[in-house]
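== chain A ==
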Amino acid sequence: MTEGIIVFNMTPNVLRNFFSKSATRLYPKETRETFGNVRGELYNKIEACIFCRTCARKCPSQCITVDTKEATWQCDPFVCVYCGVCVENCPKKCLYQKNEYRKPAIEKEVIFMKGEIKKEKTEEDQQEK
Partner candidate 1 sequence: MLNTLLFVLILGPFIAAALCFVVRIRHIRSFIVLAMACLLAAASLLLFVKGPFSHTPPSLLGIPTHWWILWGDDILLFTMLYYGFKHRHLLTKILVIFQIVCLDYFELFMVDHSKTFPLFVADNLSLIMVLIISIVGSLICVFAIPYMDKHEEKEGFQKSRQPKFFAFLVVIMGAMNGLVLSNNIIFMYMFFEVTTLGSFMLISYDRSEIALRNAVRALWMNCLAGAAFIVAMVCAYVTQGTVDAQKLIQAGHMGGIMLTPLALLCFAGLAKAAQIPFQSWLLGAMVAPTPTSALLHSSTMVKAGVYIALRFAPGYAGTFLSQCLAVYGAFTFLAASAMAVSQSNGKKILAYSTIGNLGLIFACAGINTPEAITAGILLIIFHAFSKALLFLCVGDIEQHIGSRDIEFMRGLYAKMPRTAIVALLGIITMMLPPFGVLLSKWMAIEAASKHLFVMVLLAVGSSLMVMYWARWAGILLSAPYGSQVTPERQGVLTRLPLLVLVGGAVVLSLCAPLLYSNLVAPILSAPSFSVRAGIFDNPTGAFLLYPVILVLGLGFICALYAARKARKARTSGPYLSGAQTKDPECFEGPMRKPVAVSSQIYYFESIFGEQRLTVWFNIFGGMFLALLIGGAL
Partner candidate 2 sequence: MARTIIPFGPQHPVFPEPLHLKLVLEDEIVKEAVPALGYVHRGLEMLADIRDYHQMIQICERVCGICSTIHAQCYCQGIEELMGIEVPARAKFLRVIWAEIHRVQSHLLWLGLFADAFGFESLFMQCWKIRERVMDINEATGGNRVNVSVNIIGGVKRDLAPDMTRWILSELDLVEQEVKRLEKVLLHDYTVKKRTVGKGVLTKDQALELGAVGPTLRGSGVAQDIRQLGYAAYGDLSYTPVVAKDGDAYSRNRVRFLETYQAIALVREAISKLPPGEISVKVKGKPEGEIVSRVEQPRGELMYYIKGNGKKNLDRLRIRTPTFANIPPLLSMLPGIELADVPVIVLSIDPCISCTER
């Protein structure tokens, strides 16, 4: 009963907070090392890519477009959910995720990569894009 009418039960907690350093990480000034296996931004080591389309097929959000003929690998980072399924299933292990997140953007953007494995293609029309 006596416990029931006690107010200010929070006081020890707030006083502890008051007299100790704040828990705040002053982010832009003070950054923390990310944990080792964080699933961050997705990249493709395009020179190793064989354009097998496994990643495109396995991707749950269908953000990867691979053109086997043109040897292009394209990923919409704004659709990607950073689940890592493509990385796990990549037969060549040429896909990898950085530990960092992609930076915010003001415009929509697309990761477009052009590789050159077997077939040589004219590059002009791709450059224009």
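As a convention for this text, contacts are C-beta pairs under 8 Å (C-beta built on N, C-alpha and C of every residue); 3 or more make two chains touch, one makes a residue touch a chain; residues count from 1.
Regarding candidate selection, all candidates are chains of the complex that A comes from, given by their letters.
These figures come from a predicted structure and were not determined experimentally.
Q: Which numbered candidate, 1 or 2, lies in contact with chain A within the complex?
A: 2
Q: Could you please specify the touching residues of chain A with respect to candidate 2 in the complex?
A: Contacts found on chain A: 3-7, 9-10, 12-14, 17, 23, 34-39, 58-61, 81-85, 88.
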